[in-house]
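One chain of protein is taken out of this complex; the other chains stay put.
Up next, chain A:
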Amino acid sequence: MIENPNEVVTKALVRSVKVPGLDKPVALITLDNGFDHKKPNSFGPAGLTSLDEAITAATAADPAFIAITGKPYIFCVGADITGMPLLSSHEQAAELGELGHRVFARLKNSTIPTFAFVNGAALGGGLEVALHCHYRTVSTGAAALGLPEVAIGLVPGWGGSQLLPNLIGIAGAAQVILQNPLTQKVLRPKQAKELGVADALFQAADFLEDSLAWAAGVVKGDVTVERPEIDREMWDGVLWFAKNQLDEKLHGAVPSANKALELLALAKEASFEDGTAAETEALAGLIMGDEARASLYAFDLVQRRAKRPVGVPDASLARKVTKVGIVGAGLMASQLALLFLRRLQVPVVLTDLDQARVDKGVGYVTEQIDKLVAKRRLDEGTAAKLRGLISGSVDRSVFADADFVIEAVFENLELKKQIWAEFEKIVKPEAILATNTSSLSLTEMAADLEHPERVVGFHFFNPVAVLPLLEIIKGEKTDDATLATAFAVGKELKKSSVLVKDAPAFVVNRVLTRFTSEVFKAIDAGTPLDVVNEAFDPLGLPMRPIALLQLVGPAVAYHVGETLHTAFPDRYVDSPNLKKIVDAGLPLLVDDEINVEVVKLLDAGDAPLTADEVRVKALTALAEEIRIMLDEGVVAQAQDIDLCMILGAGYPFHLGGITPYLDRSGIAEQVTGKRFLPDGAANVRRA
């Protein structure tokens, strides 16, 4: 019998409840792990066993109906994934699948009517237990509903892949099981009702009361539940379309998505027993696969490490930030102003060389506020507050009482040094001076200041409002109070901050540029552009190299490349072909195809590589670079590199960011002689 010694057991508490209008009592099962909503309910082996016992007790009481609901705010957020890395054989993994199937099926096969009252968040196995019930109600207060398994390398393995398409149709099921997980989306309660996932939607204030009364109406026959007939004609077509979309994006690199497609296809005609048996097989296969293990590792990084960054000084050292100054009023500066304004809600003042630029910067911010109001993403009261807090001035003395000053001017060391020297005369000695540089040395920038200890790097990723990563750079002299303040500000900005040592291009740009460097080495050697471009498809990266280059902008890529080439000339090439592309200023892609004009520009060498060679060389380079970065102490651990790549570059969960892939493919050991992570941490243990 499988068990997880660390399982936080979600108990299923059965209570006999009298409901007006019913002669027999109702058996109401509450899922509750004994903690508040911050530690949500989940199902591990002991939790499933508790539910099994609860169903037995409920059934034995011969109630009018059996209903299952959650603790406040939480129904159940799915399988206890902390136990999955402990599963060490296909048999054990299959046992977990079968246990859930067996227990949940009792609700489906019950001769007593069964109901799920989805009072709060219901994800994965939580939604699946609800899907097994004969009827479902959902609260307007439920934060999220969904089957996100595919995103963490798994499939809905407790009946979801078979029940959902037969409840709401294949199109809705494909959205919930494939599209939503891969775009980090969940269902809101109203959508769940509209899609047919729930039969009734009730207000949160008296959700349970209304649900019980509604269920009583159903069993008495006063309430009729209407469900649409399932259209099986469109089944194959929808899945064909979904597969094409997935292949275009993932190139088959995500086994969980492919398995989910197979299971959805099976759900068209297979018996429930055959369908769930296939689910168990698929789930066990995935759990015993490296992609799922890497995904679970990545999920943990994003959920936990991102919230508790490593190596950060005690938060109590942080100073209060009551006013923010922004040097520069260009687009980046204006975007930063908007971000600080919205999140910190303190006075934000922009400055630049002349009034016209300042006005333009402030104008951008107020325009964006208006747009947010129009899109109903900001209420008018907050908007009025924000409009009152943003200002601009060419007179730098308004920075005198700012606690946090960030510059976003042109990337030029001398210019930045000069700016800080001037501002140091105006601001308080303990005011934080933050730089938004993406490649310049913080230590050099601070070198001539009277108080270099208050300089820190704030490296955002474009678009700053959207991308969650913030690389916080510690200069040689940066002190603890400054760092603590920087991390506190990062948290208030709702960014996931990672502590990075002052080193060329920091983390994401250094890794991505090394990658680009290898790509251009291959191009310079004469490898056709399309071969290079498609060489990485087997990895399922979010973008092909040329599209990535287009997004970053060849000029920016070239600039960062130059910085790194200067720092590490033997590892980063100064590619003549990239220079040509920059100079030509042509779009790299036209209608998603490589621009033939760009191809014509290139000086092709005479030693073209195959796609496999390109990929292996690039991955080899990444392994080498990341090992050097760790040896240099750029970040504390390989986990930080992965977190940065996931949040800053969109590297996929199934690669675990990147180091789990470099480990499991053997490249890490071949290139550096050792793994990045212990065996089993983000892969199925080999030994």
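Just so we're on the same page, contacts are C-beta pairs under 8 Å (C-beta built on N, C-alpha and C of every residue); 3 or more make two chains touch, one makes a residue touch a chain; residues count from 1.
In this section, contacts and distances are computed from a predicted model.
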Quiz item: Per UniProt, what's the omitted chain called: "Acetyl-CoA acyltransferase", "ABC transporter substrate-binding protein", "Electron transfer flavoprotein subunit alpha/FixB family protein" or "Putative spermidine/putrescine transport system permease protein"?
Solution: "Acetyl-CoA acyltransferase"
Quiz prompt | Sole residue of A:Pro20, A:Gly221 or A:Gly585 that reaches the chain not shown, by the stated touch rule | solution = A:Pro20
Quiz item: Touching the left-out chain: which of A:Glu209, A:Asp583 or A:Glu632?
Solution: A:Glu209
Quiz prompt | Options A:Pro72, A:Gly252 or A:Gly363, residue touching the unrepresented chain | solution = A:Pro72
Quiz item: Where does chain A touch the missing chain, residue by residue?
Solution: 13-15, 17-20, 28-30, 32, 34, 69, 72, 203, 205-209, 212-213
